[in-house]
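Yeah, one chain of the complex is gone here, protein chain that is, but the others are all in their spots.
Order of writing sets the labels: A and B. Residues in every chain begin at 1.
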Amino acid sequence: MSVLDRLDRLDRRWIFLAMFVAVAAPILYIGVTGRTLPEKVTSTSRAVYEAIEATPEGSRVLFAFDFDPASAGELQPMATDLMRHCAARKLRIVCIALWPLGNNLAEETIANVIGADFPHMRDGVDFVNLGFQSGQQQVMTVLTTNFRKGFPVDERGRDTADLPILQGVKTVADFPLLVDVGAGYPGAKEWVQYVVTGLKGSMRMVAGTTGVSTPQLFPYYPDQLAGILAGIKGAAEYEMLVNEGLGGAPAAKYMEAQRRMGPQLSGHLLLVGLIVLGNVIHFRRSRGGQA
Amino acid sequence: MHEERIALAAWMLGIALATIIFVMRSRRGKPPVIRRIAALEAVDDAVGRATEMGRPVLFVPGIMDMDDIQTVAGVTMLGRVARTAAEYDAVVQVPTSRSLVMEAARDAVQAACLTAGRPEAYQADRIHYVSDEQFAYVAHVTGAMIRERPAACFLMGSFYGESLILAETGNSVGAIQIAGTGESSQLPFFVAACDYTLIGEEFFVASAGGPAGLGAVAGCREDLRDDVHRGGHGAGHGGRALARAGVALRVA
Partner (left out) sequence: MIARRVVPMAIAIVAGLVMAVSYFVRSIEWMGEAAADVFNVIAAIAFVLGAGSLLKANLSAISRRDRGWGYAAVTLAAFLITLVVGMAKIGVNPSPDAPQAAWSGSQQTAGTPFGWIYEFILSPLTATMFALLAFYVASAAFRAFRAKNTAAVLLLVTAFVVLLGRTYAGVVLTDWMPAWASGLRLENLSSYVMAVFGTAGNRAIMIGIALGVAATGLRILLGLDRSWLGGGGSA
């Protein structure tokens, strides 16, 4: 059996092993050295940063956690950075989740960011977690007519009518900014279709999504979506902007997205190599009349 | 009245009107011409291959509930596959990730077996619930693929991050794979890993079946030239709402 034949019939577990090495090696290297790769910021990521910067201090921001632990590897870094940016900008953060496990991630993010670095922010006044609400896009439509009906109590069981942070909020339109970190359905696309489009510009929305679902959102940018964080690459770009804007040496938790671009680089290079190899085999066999 | 939704309502009515006109045309013997869809023609071959090899057919109706129109279309396709399988005496396994989908799938398969004249071919236990949790469901289905090595896999419905895992596992066991979905982000994965893929509207056309159904599809296509997405979304909302309420009440 020729080398080409062997390669063509390569057991896929060798490819799995190559991918494992390609991902593990940079994780170890970055973990030891702490070195990250510089990113060139794209317009969609910069637009997210600028949308939050342009929101007046003290404004309420609705922060939707529409993902679960499965996609947290890609989305949690951007959720952390977005919350840090909002808190640093002195925005009042109202967290909600339309995915059952999104609520746990909201709690974790609040503890890691607000609890650790913004202890002066008061629960119910400067931030609140309203928890998970079932009903998917139906909840979104309810929020457009009656916000409290969608979330009658917060995660701790307090009546939302009594929360200072929600005083004056009748519908979702009373939030000047919506931040959605979403992995699928319901997520950014549904927020655009059921909420943002109907509000005709009175509410701005920025979204952070997995790389694979980002192309679905480009048709909405920049009209319905003010900015998009496209996968871990978008998160890394945004993280750089936030770290530069806030100054000082960022903690490791605020470098996560940039650290994950190392494995992304080696993984992509391996993919390119595999595609090239596959085509070399294809052409050599075609020329040999074996295709 | 929501004044800002009047345009959307107009689009919906337009689509409905066009649909009714084309359905009537179809019933009068003027069905629309629908180009041949290779994936549809491959259904019989795939089921036949499973029969010859003595291996089961695996049908995955997506991971969403019956309030998703794609799931409804997937269950409709299941009926077609199950009828062919009953005629060929092949076994169809249907693991579902939603209880309501399990019930609807059982009804569809039972009816298909009756239509094929083989009511004894229906085995309710072959259509079973696994888990609402996306990756728990995927773990079960891929495990079943490895153990039972189905000869044909049908992946038809609403899929997300699990699409490539399912399709690649099916490929690794040598199954003929036919996929169909309206999730545009997952289409590249199915195209890369499956033998045939019903892309977007093809999936709905495939599930339309008879002349009236095809008339409905044609109605939607003829009515809209520009700005169809917004109108389609509005009608989709109505249809989605309808399916959600109707199917739930039916199952209840």
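Operating definition for what follows: a contact is a pair of C-beta atoms (placed from the backbone, for glycine too) under 8 Å apart; a residue touches a chain by one contact, two chains touch by 3 or more.
What you see is a predicted model, and the numbers here were worked out from it, not measured in a lab.
*Asks:* Going by the stated contact criterion, tell me the shown chains that border the hidden chain.
*Replies:* The omitted chain makes contact with A, B across the full complex.
*Asks:* In the whole complex, not just what's shown, which of B:Ile34, B:Val91 or B:Leu164 touches the removed chain?
*Replies:* Residue touching the chain left out of view: B:Leu164.
*Asks:* Determine which one of B:Leu40, B:Ala73, B:Ala116 or B:Ala179 touches the chain that has been left out.
*Replies:* Once the missing chain is taken into account, the touching residue is B:Ala73.
*Asks:* Of the residues A:Ile30, A:Val113, A:Val128 or A:Val142, which one touches the chain left out of the display?
*Replies:* A:Val142
*Asks:* What residues on chain B make contact with the chain left out of this view?
*Replies:* 1-2, 5-6, 8-9, 12, 15-16, 19-20, 23, 65-67, 69-70, 72-73, 75-76, 79-80, 98-100, 102-104, 106-108, 110-111, 114-115, 125, 128-136, 138-140, 143, 147-148, 161, 164-165, 167-168, 171, 182, 184, 187, 189, 192-193, 199-201, 203-205, 207-213, 216-217, 219-221, 224, 228-229, 231-233, 235-252
*Asks:* Would you write out the residues of chain A that touch the absent chain, in ascending order?
*Replies:* 10, 12, 15-16, 18-20, 23, 37-40, 42-43, 68-73, 101, 103-104, 107, 134-135, 138, 141-142, 145, 155-158, 211, 214-216, 218-219, 230-231, 233, 261, 264-265, 267-272, 274-275, 277-279, 282-283
Following the convention adopted for this analysis, only the chains that are shown with their structure count from here on.
*Asks:* Measure off the straight-line distance from the CA centroid of chain A to the CA centroid of chain B, and report it in whole Å.
*Replies:* 30
*Asks:* Mind listing the chain A positions that touch chain B in their complex?
*Replies:* Contact set of chain A toward chain B: 12, 68, 70-71, 183-185, 193, 198, 200, 210, 212-213, 215-216.
*Asks:* For chain B, which residues count as touching chain A in their complex?
*Replies:* Within the complex, chain B contacts chain A at residues 2, 4-5, 64, 134-135, 158, 160-161, 172, 184-186, 233.
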